[in-house]
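What follows is a structure written as structure tokens; I'll ask about it next.
All protein chains but one are shown in place.
Letters A and B name the chains as they come in the text, with residue numbers starting at 1 for each one.
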Amino acid sequence: MAGTTTPATAGIDPAMGTTQPAPEAFVASVGFWGSVGRKLVRDPVAMTAAAIILVIVVVAILAPWITPMDPYRGSMLRRLKPIGDATYILGSDELGRDMLSRLMMGGRLSLFIGVTPVILAFIIGSGIGILAGYVGGWLNVVLMRTIDVFFAFPSVLLAIALSGALGAGVLNSIVSLTCVFVPQIARVAESVTTQIRSRDYVDAAKLSGASTFTILRVQVLGNVLGPIFVYSTSLISVSMILASGLSFLGLGVKPPEPEWGLMLNTLRTAIYVNPMVAALPGLAIFIVSISFNLFSDGLRSAMEVKS
Amino acid sequence: MTTVADIRDRGGPAQPLLTVDGLIKHFPIKKGLGGKKAVVRAVDGVDFEILKGETLGIVGESGCGKSTTAKLIMGLIAHDSGNLLFDGETIGSRALPMRQFRAQTQMVFQDSYSSLNPRMTVEASIAFGPQVHGIPTRQAIERARSLLARVGLEPTRFAARYPHELSGGQRQRVNIARALALEPRLVVLDEAVSALDKSVEAQVLNLLLDLKQDFNLTYLFISHDLNVVRFICDRVAVMYLGQVVEIGPADTVLASPSHPYTAALLSSMPSLDPDNRTQVAPLAGDPPNPIDPPSGCRFHPRCTLAEPVCSAKVPPLDTVVDLHRVACLARQPGSGHSAANALVAA
Partner (left out) sequence: MTVPVPSAPLSPASPTGPAVAIRNLSVTFGGRVRAVDGVDLVLERGQAVALIGESGSGKSVTLRAIMRLNPENKTKIEGTITVAGQDVMSMSKKELTRLRGRAVAMIFQEPLLALDPVYTVGRQITEAIRRHEGLGEGEARARALELFERVRIPSPQRRLDAYPHEMSGGMRQRAMIALALACRPKVLLADEPTTALDATVQIQILLLLRELQAELGLSTIFVTHDLGAAVEVADRIAVMYAGRIVEAGTARQVVLSPNHPYTIGLLSSRADGALVKGSRLETIPGSPPDLANRKPGCPFAPRCFLAVDKCHREVPPALEVAPGHAVACWRSDDAAAAFRERLAAPAAA
């Protein structure tokens, strides 16, 4: 048992790299994202949620070609048909339009105005947060205190106020929702980055003479984007509900455009006549947002690295 | 292995590789809301030299400033005052810009897990440094693999692994390989083996000795474990509350310490002899806080030799014999300490 376990390899000559070519087959590691994917596939809840989201997205994209009826054409004679009607599978709305077609078509706008603000906020918020977290010092103080101002208002109130100030419309509701989510994402990004910055491997990278930009790109980004991404996916459900809320209040999508929140609003009057049909858009919002939440939960647990 | 002259060598073998001169770092802290400002005197006037090819150990307890000293040397934090010279040139000066200094000095940290990027393969982590310095990716990866082999990790099995797929000992080998990837002359080992199991620690210590020979390295070895320091170091500096209290050849300092603190550290080590267990703890209480260090000799409140003069006078780091220097009034003739007067009489 004498000696070390070190194989008797000759010392590498000063001009390293001139050693004999590296040996053949390297055992490939699955890689971090590979292992995340593997764990995610084994998580039945996350997979079910992903499947639901996928189906809804595909239906929304293909809606103009696959809706069974014209979602805009109503009939005063066939208003508020119940679910299970011979022509209208999911009933008809207060203007006699096919609910199924409108729900399919409405998914387009609902998903668009729900997901886009989160994507935009992810880009802007990560940028601000990572910068504040990595640079630290007074820049951190200035950026984060400014961000803190936004936290003084409840997000619903903030969204309504911004939308109201900007005026109704799809674009404005996206802008106002983006403004609601940027501070939240920036704060998460900042705290994750501050944590990563104190790791020894960032110091080691500094010691190797790398520039700040290189360190950010190679060492920091990969480690912070994951957690920020997970947090952002969990915001999609909130965003969808808020977007629908804005439409419900008349600050988002304008009729007769089908959108789940707006549909919920216009069907409000029918709640005593045909409550089941009136609840359908709400159910759609509920299913999509809970699916996004469950998927982001699964993603988070799959990304946990055991040490 | 014959020592081939390094082309980067400037001053010849007699010139110290690193000179630390009057190094000071105080961290400001705020006490409570609107409370008065205090400073942590983490490093408070440290001088030492690291000779070419030697291993200098720094020992001391938590809060003594040994890790801060390492970070100051590496430029990870800026020092308040003092000079750092690498092979005769001031670090960060025009003659030796930071980037050029860092290519010649590398560091291995205590926490093997935190010092590797969890999202990067082992070979990518090692190749990162050379890539930064303009070595093409393929060559950098090749170098990483040959270094992995050199630190005892079969490249075919380990190169593509991620840090969490390795044991603590294996990760620390990777960290050592990464430190060597830039062909440094000085390697700072900050508690590099402290977190390892004893049997693994022995393997890594042997590896460090082998690498030192093969690559003509100079080590600054920071540790709290006197046994390990005695084994691996040529010279040792003992730090207490931000200052060096004793420095000299490891065999001398750890066999016949001159400073009462060094003596206390030594006798605090468990004996490993069931028939001769420790009966009295050499020191009472915890190491004091470097926020408000005691006056005079900082060790005097815990010292068995303390006399009134010790709280009044700051002991200078004085020579005992040859390279062995100690900062203790009891060892300094003419200091006014009764033991010192006895020294003169004898």
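Note that in this section a residue touches a chain if its C-beta (ideal position, glycine included) is under 8 Å from a C-beta of that chain, and two chains touch if they have at least 3 such contacts.
What you see is a predicted model, and the numbers here were worked out from it, not measured in a lab.
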Touch criterion as defined above, residue of B:N83, B:T137, B:N227 or B:S295 at the omitted chain: B:N227
Hidden partner chain, touching residue among B:I24, B:L51, B:L209 or B:L323: B:L209
Residues of subunit B in contact with the chain not shown: 61-62, 167-170, 197-203, 205-206, 209, 224-228, 230-232, 251, 264-265, 268-275, 277-287, 289
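Assume only the chains that are shown with their structure count from here on.
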Distance from the mean Cα position of subunit B to that of subunit A, given in whole angstrom: 47
Of subunit B, residues touching subunit A in the complex: 1, 4, 74, 76, 99, 102-103, 105-107, 109, 111, 113-121, 125, 128-129, 132-133, 135, 139-143, 145-147, 149-152, 154-157, 159-162, 164-165, 175, 178, 181-183, 203, 206-207, 210, 214-215
Of all residues in subunit A, those that touch subunit B in their complex: 3-7, 9, 11-12, 14, 16-17, 19, 21-29, 31-32, 199-201, 203-210, 214, 218-219, 222-223, 305-307
